[in-house]
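Structure record follows, encoded as structure tokens.
The complex is shown incomplete by one protein chain, all other protein chains being positioned as in the whole.
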Amino acid sequence: MSDNGDFKPVIVGFLCNWCSYRAADLAGTSRMGYPSTLRDIRIMCSGRMDPAWVLHALRNGADGVLVVGCHPGECHYVEGNYKAIRRMNLLKRTLRQLGIEDERVQLHWASASEGVQFAEIVQNMTAQIKALGPLNWKQRNVDDSVNLAVAAGEHVHEGA
Amino acid sequence: MAEERVGVYICHCGHNIAGTVDVEAVAEWAADLPNVEVSRHYEFMCSSLGQELVEEDIKTLGLTRVVVAACSPHMHERTFRGACERAGLNPYLFEMANIREHASWVHAVDKEGATEKAKALVSAAVHRVVHHTPLETMKVPVEPTTMVVGGGIAGIQAALELADAGYKVIMVEREPSIGGHMAQLDKTFPTLDCSACILTPKMFDVGAHPNITMLTYSEVEAVEGYVGNFVVTVRQKARKVITDKCTGCGTCWEKCPIRVVDDVYEAGLGYRKAIYRPFPQAVPKYPVIDVESCTYYKTGKCRACQMFCPTEAIDFDQQDEVVDYKVGNVILATGYEQFDARRIPEYGYGRLANVFTSLEFERMVNATGPTGGKIMLRDGVTEPESVAIIHCVGSRDRRYNQYCSAVCCMYSLKFAHLVKERTGAEVYNFYMDIRTPAKGYEEFYHRLLEEGVRFVRGRVAKVTDAARGPGEEGKLIIQCEDTLIGKQRRIPVDMVVLSAGMEPRHDAEEIGHLFGISCSVDGFFIERHPKLDPMATMTDGIYVAGVCQGPKDIPATVAQGAGAAARVLGVISQGEVALEPIRAEIDEEHCSGCRICNTMCPYSAIDYIEELQVSRVNPALCKGCGTCVAACPSQVITGAHYSYDQVMAQIDGILIDVNRPVTAEAEVAAD
Amino acid sequence: MSNQNGNTKPKLALYWASSCGGCEISVLAIHEKILDVAAAFDIVFWPCVMDFKVKDVEALADGEIDVCLFNGAIRNDENAEMAHLLRRKSKIMVAYGSCSMEGCIPGLANFTSRDAMMQFIYHNSPSTDNPDGVEPDPDWAFPEGPAPLPKFWNTVKTLDQVVPVEYYLPGCPPEAEWTETLVMAAAAALAGEGELPPPGSVIGNKDTVCDECPRTKNEKKIKRFYRPYEIVPDPDTCLLEQGIFCAGYATRSGCGALCPQVNMGCRGCYGPNEGVDDHGARLITGLASVLDAKTDEEVDAILDTLPDPAGYFYRFGLAHSMLHRTDVAHAPKRDGN
Amino acid sequence: MTAQNGRRRFKHEVIDATPGGEQLTLCLQCGTCGGSCPSGADMDHTPRRIFAMIDADMKDEVLSSNTPWFCVSCYYCSVRCPQEIPITDLMYTLKQMAIREGRYEQRRASDFSETFIGYVESYGRAFEMGLATRYHLFHNPMKMVGMATGMGLSLLQKGRMSLTPERINNIEQLQAILNKAKQLSAGGA
Partner (left out) sequence: MTANANGSYAYYPGCSLTKNAAAYDVSSRVIARALGFELNELTDWNCCGASEYFSLNQLPAYALVARNLALTASEGAKQVVAPCSLCYVNLYKTDKYMGDHADLNEKVNAALAAGKLAYRAGDVKVRHLLDVVVNDVGFDNVAAAVKKPLYNLRVAPYYGCLIVRPRTGFDDVEYPTTMDHLMEVLGATVVDFPLKAECCGGHMTQISDDVALELIRRLLHNATEYEADAIVTVCPMCQLNLDAYQDQVNRRFGTRFKMPILYFTQVMGLAFGMEPKAVAIGKEIVDARPALAKVTAEPPVQPKKKRRDKSALPMPSTEREG
């Protein structure tokens, strides 16, 4: 696989307040370096993760979406992460059919003490997405600049 | 929304942020974001001057929203919410962007990337904050009674602290007596104090304290409510003994014809009767009938205890009692179980008679134990001439428990000392590392070296009775590599003691579930913060003390018990607690009653209202995780402070530069 | 409006772009009320029913049509051209029915590409008999002169992705009562006797099908899915609870829960309920939430009994979804094309 | 993985060539392996010590030691290792590396393996008689005499040793598979 040169992926992260956000904090306090590709959003629990957010992020320029929760069995809200497992699994099955590679949407676990593991997750995902290349969903599939091969169609709806 | 006036503050945090992130560029860039009224950068936002800057702007510029980009919200969210509140702005109209832990500290080698990311995070906060709504915390009074679950030394310490401070305590203990594992021990390291001598007075105090209600032979069945207002359902198992009549004279167990191995107090090394008091100093002093073993419950005959009881205290028909208790806080001190050494077959426990576990050995050396404190082989008569003590049994072993049990090195040294002192036998310690990190511990190790105890550095590969030649006949042979020599050794001994580690209670996870807290990978309860808040848990009002939170020795357990009590006293003295307003709410008018959310809530906060065919959230029970919000297929459940729209806006903000690189724009702005 | 100008009745246009024709029939399903419509409106364009020509529309002044009921998705140049033309000529543009509102069944083409579809239809389908490998040629010229065919688009669009739209009428096809509501409300408003809802409104209920569905709902835990032929469902219990995929929980009501009432899971033709951005996202989250599984493996075991999830979740709404279409270059090949 | 200076560390070569080999980084030097090993007393270095030497980049000493060759594949060390290191498999890796680098000087053990494999590759089946004769002729002709008179004779008499090798039908298929595998294995261990 190629590393796609200078391409720097943008990964939108959703971190649960209790484990993974703290793992990211710990990676910080321990000064563990990882690529600046991740831009994270704090949610209370991975069980809050709404599939629409993943779709929205992918459509609007993210090259990948990372959700990190507490380890199964360790959820602060007892079993929110089990719901995340179910929703992300079904979402990924659906996205696969829509042509979004598995590596672009990942669910991982990191306890509050796993700063190292958190940094590794970001590193690995960055490398995987770099290998896949930019997603560019909006330009390629919504605005149709790539897929709409029929030139005649363009001026019609551009003019609307 | 369009009229919001947002103030943005970028913190330098000295060099911590400004050394990596170009804070000036970020502030300048943020000024052009939609709705931003003012964008500043400042050296230390958390300082009183930094906070005043925010307060001043709210007052003079009429800010309606505030964004501070600084450290983790876990560090200073509360600080800046306070600043907003002081200036008359609802504290929930504030949002924090974490550009220290999540940017400058992790991207120190990539200043450009760190700056770019800081901009994205600030933009996310700005986009999000305009969707915030004012929220009010809910204040609820605190019930001053505390429940302590577990009557070992951790629970005893916590209960006494609270009771002495003048508050009621309900102590729940599963066994017939309080005392826990400490009551089984003979001597305690490193001082070699007699365990009973220091524990018994405390047990007595618990039993006699006017502020303590002691529920022994009892288990928690259900927990409802929230901090300050829990209702805990406790099942008091039937002792089959009327405690009001019983004098603890002991006639019943003397007369009882059924003898069974005592797996709990005697760790399987001794016997008790079917009606028994676990040990002489038990608190309370009343016996219980073990209905599994008692002849009466099998055949309807015998009744020896009843016939001989001078006070007619035996009641074969006594039933369990289930009672609800209202408490404000709970301290879990449920302790540990010893690692089952049978799980390591190569050490032969259960197969080779003279392999003992450490708890068996504790009972053996205890003056009140089955051998009266004499160290002897399983035959009960032969004194060993050589003893091997194997460290790290079931600990530091990925096949079982990865963690170090923290106490085995020290108690193994204690055993070695006791063997030397009482038998003069040759003692070998087989260890990977000797860990003695506390007051007086290393000195104790040195004392053992002086006493001539032998130390072999090597984890034992196996214990066998298969002799290779005459020198090994009739012995247990320890086979290991002496790693300091680099050679295999076979050392014949008479007795082997396995220093088995500590494990979470087998039902720790269920207990955690009852109280709404979780266990870590190793099975111990998770504390709120491993360093700064080791007594509290993520569930308000639930505290942990002792080994149930992680392996520790008696001094650390006592300290944590007292610490947990102090944390509870703090809550009680405030009189009321504020509940975070982060909760879910269902728009009943548009709820279609599909009931998909009904099974989502781990706290059973969602009720289905049959007559209206809609679901409803009980705000007092809701903890705000949002899993029902995410589940709602018609999107009519709103999660306060983490709403769908707020996060959507945050995504828009976080991706603002993807089509137009921020760095390029920053250059333009800087020009 | 028109009425105030004189005695002329308001003008109504109906057009059929890329769709099956069901919407046209659904207009007639308002039965005798069609007479009221005819009485209230002057029908200026309805090529399905009467002989109108494009030049008749072109001849109208801009904005002269009061209401245009436009059904069908935008699939090719012709659809788009007509959408633009009717938009220009109409005051109120109504996306009528699921195709024009969400893309509907024609929008399923967005799971594949124009080229792959042409390949399948004209070459590979089992029933194709095309020994010369002929494909439609948009620039075909007869000896008499050029006869251009409208060009097919790679991506099917909804009406509002091509032109601005005032109102939406969901359904495949819309239920008669809502057609009636809309047309009569428009007539009344044009007569100055009432107000129309704000532009952008969907004419229909705000809740989901569950609201109208008479089946008993319980707490849900799904252990596996069944295709309709694999199971005889209990007639009184929620179908989803019985493992039959039913999109009712995340689909706008208004149909009266027609499908669930005849033991068939709702297919979702009314699209998402009020305020929802992406129908599929809500179907995914709701369904996944109630799977009886705690590990990825357990989830897999259950979901392996639900083939083609994207097909279930975007049966009607793919063209209108957040992602719009499949990125064919990275998607697994679909059967047949 | 590479070391800071760009040279691949020996440890990582060993890890990469072993399925599950990454566990090696977790070695606590406890000695359970060395204590468990049936032939540990006769090894130049116990497995534990070999791991310490691997970590110290003592490649020559490791590959020329008899330790991996004295491994009897009993897997006691693997199942007892508290860090779940696949020690037996690591021994296979070390043998393989020693052969490739021509490091192991006591050729006896590696020759036994090579002779054995030679038959498997040509016939698809092991051939005990051929193995015994060829191998011992080279290393221990005296033993051949013993073979012929003592144990070998007993086995022959009892009909437990065959004088001709058996060949599988589709030997071409097997050879194609093995050749491909060798090629892949050379490509990147």
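Which chain is which? They are A, B, C and D, in the order written, and residues in each are numbered from 1.
Throughout what follows, a residue touches a chain if its C-beta (ideal position, glycine included) is under 8 Å from a C-beta of that chain, and two chains touch if they have at least 3 such contacts.
Fair warning: this is a prediction, and the values are worked out from it, not measured in the lab.
Trainee: Which of the chains on display does the removed chain touch in the whole complex?
Mentor: Over the full assembly, the chain not pictured touches B, D.
Trainee: If the hidden chain were put back, which residues of chain B would touch it?
Mentor: Residue positions of chain B that touch the missing chain: 261, 268-271, 340, 342-343, 345-346, 349-351, 353, 357, 360, 364, 370-371, 376, 378-381, 462, 464-468, 506.
Trainee: Name, in rising order, the residues on chain D that touch the hidden chain in the full complex.
Mentor: 17-20, 38-39, 42, 68-70, 72-76, 78-79, 86, 88-89, 92-93, 95-96, 99, 108-110, 112-114, 116-117, 120, 124-128, 135, 150-151, 154-155, 158-162, 166, 168-170, 173-174, 176-182, 184-185
Rule of thumb we're sticking to: only the chains that are shown with their structure count from here on.
Trainee: Which chain, with its centre taken as the mean C-alpha position, is closest to the global C-alpha centre?
Mentor: Ranked by how close its C-alpha centre lies to the overall one, first comes A.
Trainee: Which whole number of Å gives the spacing of the CA centres of chain B and chain D?
Mentor: Distance between chain centres, rounded to whole Å: 48 Å.
Trainee: Suppose each chain is reduced to the average of its Cα coordinates; what separation in Å results between chain C and chain D?
Mentor: 68
Trainee: Provide the list of chain C residues touching at least two other chains, using ranges where the numbers run on.
Mentor: Within chain C, the residues that touch at least two other chains are 277, 282, 285, 289.
Trainee: Pull out every residue in chain D that's touching 2 or more other chains.
Mentor: Residues: none.
Trainee: Which of the chains are touching one another, listed as pairs?
Mentor: A-B, A-C, B-C, B-D
Trainee: Touching chain D in the complex: which residues of chain B?
Mentor: Residues 346, 392, 396-399, 432, 457-462, 479-483, 486-489 of chain B touch chain D in their complex.
Trainee: Which residues of chain B touch chain C in the complex?
Mentor: 590-600, 608, 613, 627, 630-635, 648
Trainee: Considering only the defined contacts, which chain B positions touch chain A in the complex?
Mentor: 72-74, 98, 100-103, 105-110, 113-114, 116-117, 120-121, 124, 509, 513, 516, 518-521, 526, 530, 538, 582, 600, 602-603, 623-627, 629-631, 639, 642, 644, 647-648, 650-652, 654-655, 658-659
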